[in-house]
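Shown here: the complex without one of its protein chains, the others still in place.
Here is chain A:
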Amino acid sequence: MECKRKKEWPESNDSNRPTTFPDEVLERVLSLLKSHKDRSSVSLVCKDWYNAERWSRSHVFIGNCYSVSPEILTRRFPNIRSVTLKGKPRFSDFNLVPPNWGADIHSWLLVFAKKYPLLQELKLKRMTVTDESFEFLSLSFPNFKVLSLLSCDGFSTDGLAAIATNCKNLTELDIQENGIDDKNGNWLSCFPESFTSLEVLNFANLHSDVNFDALERLVSRCKSFKTLKVNKSITLEQLQRLLVHAPQLVELGTGIFSQELTAQQYSELETAFNNCKNIHTLSGLWTATAQFLPVLYRACANLTFLNLSYSTLDGDDLAKLLVHCPNLRRLWVLDTVEDKGLEAVGSYCPLLEELRVFPADPYDQDVVHGVTEAGFIAVSGGCPRLHYVLYFCHQMTNAAVATVVQNCPDFTHFRLCIMNPHQPDYLTDEPMDEAFGAVVKTCTKLQRLAVSGLLTDLTFEYIGKYAKNLETLSVAFAGNSDWGMQCVLEGCPKLRKLEIRDSPFGNAALLSGLEKYESMRSLWMSDCNVTMNGARLLAKEMPRLNVEVIKEEGINNSKADKIYVYRSVAGPRRDAPPFVFTL
C-alpha cells in the first residue's frame, strides 16, 4: 500500500508530504534556537531539517579557523550575520608558537565581503589581523556593528582608526589583551561627531593617551552606552566627568585610581559613583589605594563581577572593599591580596562562583609571597557555589585540594598552577596525584582541568577513570610514561582539547589516540618525546587529520618538537609558513 501511495505523490517536492512542516514554518521555529549544540543536532535529523537549519542560522562559531574554509562555510550557511573565529593554539598566548604562524583573518574577510555583505558582528580570538584588514572590513560591511578582539596580533592603532572612521553603525568595540602596536590614541578622535550608536567601548588594554575631550563628547552623545572600559591615561577627575554623562553604565572599567584630589573633587567623585545604580561589572582600578576605594562602596551594591587583576591591593584593602560586595559572583585578583584577602573573600562573598588569582610577580624567583593552600581552603569554606577557579601559587598540598573540592563539589573549571614545575606536596613531599585524584573523583561535572606540580602517571589514570565530562585538559611537566597519556585518551569520552608541554609522552601515546582525534578539536604536544616518524605515521593513518610539526629551520634532528593535530574538512593548510611542516 505504501508503495502505491508513493507513486501518486508528485516527485521531488518534499514539502508536499502532509507530515512535514512547510519550510518557512520550520525555519522560523529553528531560528529561535541559539545553542550551537542544538543546531548541530537539528541538522542531523534529516535533509529537510538540515536545510532549514542552515538557512535559519545567523551566528556561527568556529573553534579552529583551519578546521573549515570560508568557501565551505559560506556555501553551507548563506545568511550569517555574526561570526566568532578562533585561530592559534592556546599555547601561543605563552610564546610557544613562533610569530607569523598563520590564522590570518584576511582570506575570510574577502569571502565574507562577497557572501555576507550584511555581516554585523566579528569576534576574534588568537587571530592575526592587519591594519589593511581593518580598513577593508570597515569599508566592506555597511551594517557592521560589533568588533571584539581577544589575544589577537598584527595590527596597530591605525587599524582601529579605520574602524572608528568608517563604521557608521558600530555599537561595540572591544579590544582586549592584544599584541597591538599602540602608536597613539588618535583613533578615538576618529569617531565622527554625527556618530551616536556606540554602546560598548573597551580600550582598557591600550596604553596611549587619548583625547579626553573627544572621549567625553563621544560618551555624552551616545545615549545607549552600557559598557565603558577606559585605559590608564584617564584620571579620576576625568572619570568623574564621564560618569556624570553616563550614570546608566552597567560595566565600568576605570582608569588610574589614585590622584591628588581636593575634598570637593573627592566628594564629587563619590557622588558620581553613587548615581551609578546599575553597575554590575567593575575593572581597571590601576594603582588603587585605600584612600580612594571608598568612593566605590555604594556603587558596589549590585556588583557581580569585580576585576582587580591589575590592582596591587593588599588583603586589608580588599577586605574593606568586599564588605560592600555581597552579591559578587566573579572575582579576579592579584596574589598581593595574600591568604588574608582570600579569607575576606570567604567571609563576605557567599555567592561567589568564580575566582581567579593571578601572580603579581611571576618571575621573581627570590621572593615568596602570594597565596597558599590556606587561602584556597578559606575561599572554598565560605563560597560553596564556587565552580570556576584559576589559582596561581607557590605551594600546595594534596590535603588542601581534597578539602577544597569537598567544600565545593560542583567545579566545572579547575585550573591550578603551582608555579614551580615538578613541585611536590610541600608538607609531605609526595606527588600531587591525590590532589587531582580528589578533584576528578568528587567533581563529576568537571569540564576543564589544568594540572601542575609533581605528577606521576597515577594522576592521568585518575583522570581517565573518573573525569567523564572532561572537555579540556592542560598538562605541563607531568607524567612518567606513555601510559599516562593513553589513560586520558582512552578514558575521557568528551575530550575535545588536549594540550601538553614538557612531558614524557611519546609516539606510543600519540598513536594510541588515533581514533580519538577526529572527535576532538585539537591536540597540542610540545617538548615531549614525539618524533617525526611518529607524527608521520599518525598522518598516514588518519588522512582527515591535519598533522603539523613546528620545527625551527635548520634543525634536522628526528624530534617533533611541537606537534599540532586537528580535524579539518578543509584539508591541509595552504598558507603554512616555512617552519610548519604539514605531514
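As a working rule, contacts are C-beta pairs under 8 Å (C-beta built on N, C-alpha and C of every residue); 3 or more make two chains touch, one makes a residue touch a chain; residues count from 1.
Here is the rule we go by: contacts and distances are computed from a predicted model.
Novice: Missing chain, UniProt name, options "Ragulator complex protein lamtor2", "Auxin-induced protein", "Salt tolerant protein" or "Mitochondrial import receptor subunit TOM40-1-like": which is it?
Specialist: When "Ragulator complex protein lamtor2", "Auxin-induced protein", "Salt tolerant protein" or "Mitochondrial import receptor subunit TOM40-1-like" are compared with UniProt, the left-out chain turns out to be "Auxin-induced protein".
Novice: From the listed residues A:D23, A:D93, A:D209 or A:E237, report the one that touches the chain absent from this view.
Specialist: Per the contact definition at the top, the residue touching the missing chain is A:D93.
Novice: Touching the hidden chain in the complete assembly: which of A:P78, A:P362 or A:P493 does that?
Specialist: Only one listed residue reaches the unshown chain, and that is A:P362.
Novice: Specify the residue from the set A:F77, A:F155, A:W187 or A:F392 that touches the hidden chain.
Specialist: A:F392
Novice: Which residue among A:P22, A:P78, A:P117 or A:P421 touches the omitted chain?
Specialist: The single option touching the absent chain is A:P421.
Novice: In the full complex, which residues of chain A touch the absent chain?
Specialist: 91, 93-96, 151, 177-179, 205, 258, 286-287, 289, 309-310, 312, 314, 334, 358-363, 365-369, 372, 392, 394-395, 417, 419-424, 426, 429, 431, 454, 456, 474, 476-477, 480-481, 501-504, 507-508, 511, 514-515, 529, 531, 533-534, 537, 541, 557-558
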